[in-house]
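Only a single protein chain was left out; the remaining protein chains are all shown in position.
By letter and in written order, the chains are A and B; residue numbering begins at 1 in each of them.
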Amino acid sequence: MEKNVAYIALFAALIAVLGLVPQITLATGVPITAQSLGVMLSGTVLGARRGFLAALLFVGLVALGLPLLSGGRGGLGVFAGPSVGFIIGFPVAAFVAGFIVEKWRAGIGIASFAGALIGGVLVLYLFGITGMALVLGKSWPAAALLVGTFIPGDLIKAVMAGFITQGLAKLRPLSVLSRA
Amino acid sequence: MLTLTSPIETRLHTIAAGPKLAGLALATFGLMLTQSMWGIGGAALFVAGVYTAFGTEFARHGLRLLRPLWPFVLIILLWHGWTGEIAAGALIMGRLLTAVALANLVTMTTRLDDMIGVMERLAQPLARLGLSPRVLAVAVALVIRFTPVLMDKAGQLMQAWRARSARRVNWRVVLPISLMALDEAEHVAEAIRARGGL
Partner (left out) sequence: MSQPPSPPFAGISLEQAGYAIAGRTILSDLTLSLTEQRIGVIGRNGSGKSTFLRLVSGLISPTAGQVRVAGLDPAKDRKAMLRQLGILFQNPDHQIIFPTVGEEMAFGLRQQGLDKAEADSQVRAVLAAHGRAHWEKEPVTALSQGQRHLLCLLSVLAMGPNTILLDEPFAGLDLPTQTRLSRSLAALTQQVITITHDPAALQGYDRVIWLEAGRVRADGPVEATVAAFRAEMDRLGAADADTDLTH
């Protein structure tokens, strides 16, 4: 029990830290926040259930008023804002990513990339675009157009999630709970 | 850790968190249903009035919290300027800014402890599913304690990187940061087990 709680809490903290560490720069020179990478890793490293709970704990603390979202945002206001779909989608994204790593017995790097891609990009954007369409009063395709510019960055994050999970599995095989 | 609660004590600070949250939920729902310019405009003026009534410092803090919304304001402006539906655009923008400002107002005037209290009460039915409120409280405390710890360590890591590289810190630091989270989780689990487990 305490092991689960500790991992869930530390990954909620990891999601926060990856959103707050400044300027992780891609090869192209575009600065991105790694927050959604933290969500992907929660799923691919901790597995579906714990990953879901880690992201849910993170979202809950944001709602309670901690400035843990990238750029130091937080509080109830973000749930009335245009990014609400992405935030609510975090736990589901982590769950789907973890589910794929647990069920698909391919190499952990490949499975994690697939999980991050389907959970952390596809599912997350379904939530995110829907939320944006509702809040901004736009059609779904129009909202998709608005966030489309961020998709290449997130595809790269999915690749990173694959490599990082593979690296962690090599260094701490017992701690990568999605496969332990 | 820093919270978003405003250090400027207002009359709203004295109202219990539960009623404030219930009020916020109702008001937000009302805003979503309102289609009239007058309704939204009135609500916006009212919220702005409440902010300014608590002093310029407080109001400025509130404005700062709205700043991340500017790209969306810009998009809506361009969009509706293009299509010519200015009124519809103003309605959407007014509703968004008012709802966010109102929600921020509750966050700014409610202490973290009180919010955690509400959360624990709301989570009480979950005890039957095996999630004791105490476990939830420990989990929340752990995140509050270890976010700054991981943050510090991430900072040290990036300094160590810069000390030996002219290139900017890139995504490769995410692996060691994640590794620290895993190792820290093991230590925490052991520390809790040392005092009886959960």
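The working rule: contacts are C-beta pairs under 8 Å (C-beta built on N, C-alpha and C of every residue); 3 or more make two chains touch, one makes a residue touch a chain.
Computed from a predicted structure; not experimentally measured.
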**Complete:** Chains in view that the hidden chain touches are B
**Message:** Touching the hidden chain in the complete assembly: which of B:Arg60, B:Arg111 or B:His187 does that?
**Reply:** B:His187
**Message:** Considering the complete complex, identify which of B:Ile40, B:Met119, B:Leu142 or B:Leu175 is in touch with the unshown chain.
**Reply:** B:Leu142
**Request:** Identify the residues of chain B touching the omitted chain, counting contacts across the whole complex.
**Result:** 1, 134, 138, 141-142, 144-145, 148-149, 187-188, 190-197
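Everything below uses one rule, namely that only the chains that are shown with their structure count from here on.
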**Request:** Between chain A and chain B, tell me the centre distance in angstrom, where each centre is the average of that chain's C-alpha atoms.
**Result:** 17
**Request:** Note which residues of chain A are touching chain B in the complex, please.
**Result:** 1-3, 5-14, 16-18, 20-21, 23-27, 34, 37, 41, 45, 57-58, 60-61, 64-68, 71, 73-82, 135-138, 146, 160, 163-164, 167-168, 171-172, 175
**Message:** Help me check something: in the complex, which residues belonging to chain B touch chain A?
**Reply:** 1-5, 24, 28, 65-66, 68-69, 72, 75-76, 79, 88, 91-92, 96, 99-104, 106-108, 110, 112, 115-116, 119, 135, 138-140, 142-144, 146-147, 149-151, 154-155, 158, 168-171, 173-175, 177-179, 181-186, 188-189, 192-193, 197-198
